[in-house]
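Take a look at the following structure, please.
All protein chains of the complex are present and in place, except for one that has been dropped.
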Amino acid sequence: MKPNLINKRKIFNDPVYGFITIPDDLIFDIIEHPYFQRLRRIKQLGLTHLVYPGALHTRFHHAIGAMHLMNQAVSLLRSKGHIITKAEEQGVLIAILLHDIGHGPYSHALENSLVLDMNHEDISEIFMDKLNVIFDGKLSLAIEIFKNIYPKKFLHQLVSSQLDMDRLDYLKRDSFFTGVSEGVTSTERIIKIFDIVNDNLVAEAKGIYSIEKFIIARRLMYWQVYLHKTVLSAEYMLMKILKRAKYLVEKGEELFSTPAFRLFLENNFNKEDFLNKPFVINNFSELDDFDIFTSIKVWTKHHDKILSLLSKNLVNRHLFRIELQNKAFDFAYIKKIKDKTIKFYNLKEDEAEYFVYSDITSNYAYNLKSDKINILYKNGEVVDIAKASDQLNISVLAKAVTKHFLCYSKELI
Amino acid sequence: MKPNLINKRKIFNDPVYGFITIPDDLIFDIIEHPYFQRLRRIKQLGLTHLVYPGALHTRFHHAIGAMHLMNQAVSLLRSKGHIITKAEEQGVLIAILLHDIGHGPYSHALENSLVLDMNHEDISEIFMDKLNVIFDGKLSLAIEIFKNIYPKKFLHQLVSSQLDMDRLDYLKRDSFFTGVSEGVTSTERIIKIFDIVNDNLVAEAKGIYSIEKFIIARRLMYWQVYLHKTVLSAEYMLMKILKRAKYLVEKGEELFSTPAFRLFLENNFNKEDFLNKPFVINNFSELDDFDIFTSIKVWTKHHDKILSLLSKNLVNRHLFRIELQNKAFDFAYIKKIKDKTIKFYNLKEDEAEYFVYSDITSNYAYNLKSDKINILYKNGEVVDIAKASDQLNISVLAKAVTKHFLCYSKELI
Amino acid sequence: MKPNLINKRKIFNDPVYGFITIPDDLIFDIIEHPYFQRLRRIKQLGLTHLVYPGALHTRFHHAIGAMHLMNQAVSLLRSKGHIITKAEEQGVLIAILLHDIGHGPYSHALENSLVLDMNHEDISEIFMDKLNVIFDGKLSLAIEIFKNIYPKKFLHQLVSSQLDMDRLDYLKRDSFFTGVSEGVTSTERIIKIFDIVNDNLVAEAKGIYSIEKFIIARRLMYWQVYLHKTVLSAEYMLMKILKRAKYLVEKGEELFSTPAFRLFLENNFNKEDFLNKPFVINNFSELDDFDIFTSIKVWTKHHDKILSLLSKNLVNRHLFRIELQNKAFDFAYIKKIKDKTIKFYNLKEDEAEYFVYSDITSNYAYNLKSDKINILYKNGEVVDIAKASDQLNISVLAKAVTKHFLCYSKELI
Partner (left out) sequence: MKPNLINKRKIFNDPVYGFITIPDDLIFDIIEHPYFQRLRRIKQLGLTHLVYPGALHTRFHHAIGAMHLMNQAVSLLRSKGHIITKAEEQGVLIAILLHDIGHGPYSHALENSLVLDMNHEDISEIFMDKLNVIFDGKLSLAIEIFKNIYPKKFLHQLVSSQLDMDRLDYLKRDSFFTGVSEGVTSTERIIKIFDIVNDNLVAEAKGIYSIEKFIIARRLMYWQVYLHKTVLSAEYMLMKILKRAKYLVEKGEELFSTPAFRLFLENNFNKEDFLNKPFVINNFSELDDFDIFTSIKVWTKHHDKILSLLSKNLVNRHLFRIELQNKAFDFAYIKKIKDKTIKFYNLKEDEAEYFVYSDITSNYAYNLKSDKINILYKNGEVVDIAKASDQLNISVLAKAVTKHFLCYSKELI
């Protein structure tokens, strides 16, 4: 490829924002890199499309959208007199573009199944460091912003805080593609009220109602979409399938899978391995939704009854019933269902856990422990929104809401 | 007109909902009546278009839209097995169609200036009774529903309660035309979760987040639109103009006005007058935004300095500065501004009140005293949302928020 | 007013585009001027709201919207390397902002009734010249662009041509507020394909389908909205009312009206008068929808039968039946209806023209005689779209479509 002949002023059509322009050549080249193109094959919301059939959008699209919002935020802050250099602009755009690059396929479900003690942020950093080598150190500033070691802290806050471009984009995008129109937030309006005080991102007081609505919309999206009980049921089924597959592989069973997926079925890599064994991150960079789901499709015919049954249930969307309640489930109740299950499927005692399981899920709408959302008054005062709101009891919203759930086969009822 | 030759299956194009079909001939004829056509000339949001230039939609459009939602609600409730007879359907549709027919022009500003001790609901009832005579008693059931004396109480709740079709439509319509996209609510979703328990309108628990968001959106619309400080400033200016005009008329001054408007400038009619003197309601039925604003335009050249100054300020959108705060304004501060004003405009002591005035405005997002919003759980239990919400502190939202404001001329600063 | 204390960075909320920022202080001051504020009281689509109840948007909103698009066009053209100086940017923004300032109330209906041999462009020029005096000559460049005497011709084309910002805005805005969603055009996409070749505005060939669709959408809006038969019927009724009013005034009859309106009822001013008698343009600058419609409302009770009958019909939306066909109406058919009308209303022979009238209306989707829409190919070639389109026969679209119509009272049928 002779890069100088390629038009790098590409424009993306985004049903959410209209047109998105790639701001410069370096960013164009990063987007073109296979590490980033992989995100085209990782759905933003995993198995959520089993409930909301439109929710097939990818992490690729989200990353591009968040970069677009960052562009708007940079312009807005400059128009209010804050200095953001050309290099910082590029840095913060790259930081948001790559903030999720470490996500694996179905990552909410698999983060704990395929890798040990690592989250996607750790892996994102490894990818960024590798890209920085490939692009001759041009990502150093972006990485400093991402790791929050760059002096201007507000740049990191634009990438990661309770008002970051990540959240602004995903809330809007997820509500767009799921069709849950109530989650829609006016990103344009929220960005318009941004300002910087003492190197901190703040929101002008006149926009306090927009911020409140953003918090409420996020809360709604959590319970209506992200933690939707049928989605939970599907995600846990996927985890159980993975668990069974790993167990069979350990036992030496033959299992269809792509080579990249096989590596992670056969091993339990930890952070050390990702850092020190190049083949680990290389194989991870080839893994996407296709590897996992295609394998599961083939497993529907595996001779192991448990693996094939669970796989068939997932593929044909024959999901487990899920009960949700505020307190833990009664032990006797679980026991009764387990017994029925063992009988129904003719299982061994310890195999019941694949078909009956309970866990908790929780969420808070506003996080008091992380960076606050700061409200700027006309007199220059800056106040945490949890105190600023005249009425909406945000400290109450900051309390985690926890729900218990129990999954089991519909056939048992 | 030979009514049988007229196509009464008219369809309205509504930018908010798409197409709206007129359900039957009686409703068609009511809409055609001059009493209802008058609503075409009364803006839903009075002077709000001085801040949000798109907010020119009328009470006519709102009434048609609310009727459209009522149609959906009736279908939904029937599909859930509740009996609503043909006559009740027509009744509840007419009741919502006419719920606001008593509104005068700029009614938020003028309700207390032009008529005494009457609100638009009282006048709506008078109009409905008159229409009932004209249409041979066919509106009797609608009037019973409107007055809440019809046995099936839930029909009245669809017309007037914290989840009525009036609110559902105006919140959506007002946010649409102002462009305040955050006020948008999913009327479709909220209606889908309606149900009836013990003759009360309830909302299924699965939709509780939608209801919460509806309450929050309403709160946002109040502070961002309905009680926007510049709108308040304009509305109070209009009241002061009216006050001065009435004062001048009492003094025997010549004043340009339409005949219908003149009657209300020269008199202070009360409910008795509306009920007993037919010319009063007849003249009222001819009054709309045009009478008021056209007269004010002519008054910009009146020889009375106060009347012409205020009129010019309103017509050319040269509004008074408005300060807003949580506590009452300091007496000394007001005094200082009044003194400056008197000197600046060369006024008499008692004329200062036309140029400097303070008042309070208040709002609550959820009203504990009126009909509650009841949430229906799967086990059949019904709970007030103020108690049902797991997190959103609705009892806090039910506390009135009160703000004090002070208006004075920008020239003084 | 101490202008330096006023925040001139005002933002408008526009339901069509979101936020619109006022670009500079001069433009802010022009918008604040009473000449421009008058446009807040002139509906863009006259009586169209009688058919599409949402169509209440004003020329004020349209002018602001067109300025917003101009801002986008200037940025886009600069990003493609074309030089537009700061002064030219301000000039072209002001030119589009003021392009319609000469419109009178209900101007499609009244242009020929109230003034003689003048169109709104002539009056716009007079207003611009007056504003130029008020603002110390700062509008000179804008006026040169508007009159197409500025050297860079493409700037004028952005203000007035078949792809100008006027059309782009009004098509989008009118379809938004009428709810005729099919008229929606992607202004963003069309502006993105703009370019300049030899001082001419052109559109890149890759966007040819967007241009085609824009032409088709415009054609649809003409027949579905602008020339909707019920709208035609209402507009002609308004003209007849005006005609009768002028006739009565000439005969010396008393007629309610605002002072500004009276002047135009009593006189027939021509261009000379507008240019040489300052009171003429001054009075015109006070005239808006309110003057006309309020007077007609009062005329519904005038003792002249013709005036009151027509006025009542318009105010209560009891419009004349309108027949539309491709060829002229048969003389005998018209005669028969006239005879019936004379008998029905007990009229004199020459009064029938107020109740029965026919005329023609016509439109072409693409105008071969005005500036062409030029398409730019990658090889640099520039071709008229009428020749460039591979399939859509634009030369056919350029043929005027003419329709004949006949109006008469519904009572006659």
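Going by the order they are written in, the chains are A, B and C; count residues from 1 in each one.
Please note the rule applied: a residue touches a chain if its C-beta (ideal position, glycine included) is under 8 Å from a C-beta of that chain, and two chains touch if they have at least 3 such contacts.
It should be emphasised that the depicted structure is a prediction, and the values quoted were computed from it without experimental measurement.
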From C:Leu76, C:Val184 or C:Leu412, the answer for touching the chain not displayed is C:Val184
Contacting the left-out chain: of A:Asp166, A:Glu212 or A:Asp291, that is A:Asp291
Out of A:Tyr106, A:Phe127, A:Phe146 or A:Phe177, only one touches the absent chain, namely A:Phe177
Against the hidden chain, chain A presents residues 1-2, 5-6, 12-16, 18, 32, 34, 37, 40-41, 49-50, 52-54, 56-58, 60-61, 64, 176-181, 256, 258-259, 286, 288, 290-291, 293-294, 297-298, 301, 315-318, 410-411, 413
Residues on chain C facing the left-out chain by the touch rule are 181-182, 184-186, 189, 209-210, 212-213, 216-217, 219-220, 223-224, 326, 365, 390-393, 396-397, 399, 401
Hidden partner sits against chain B at residues 11, 18-19, 188-189, 192
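By our rule, only the chains that are shown with their structure count from here on.
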In the contact graph of chains, the distance from chain A to chain C in steps is 1
Of all chain pairs, the one with the highest number of C-beta contacts is B-C
Between chain A and chain C, the Cα-mean centres are separated in Å by 50
Averaging C-alpha coordinates per chain, one finds the centres of chain A and chain B separated by a number of Å equal to 44
Expected list for chain C, residues touching two or more other chains, is 18
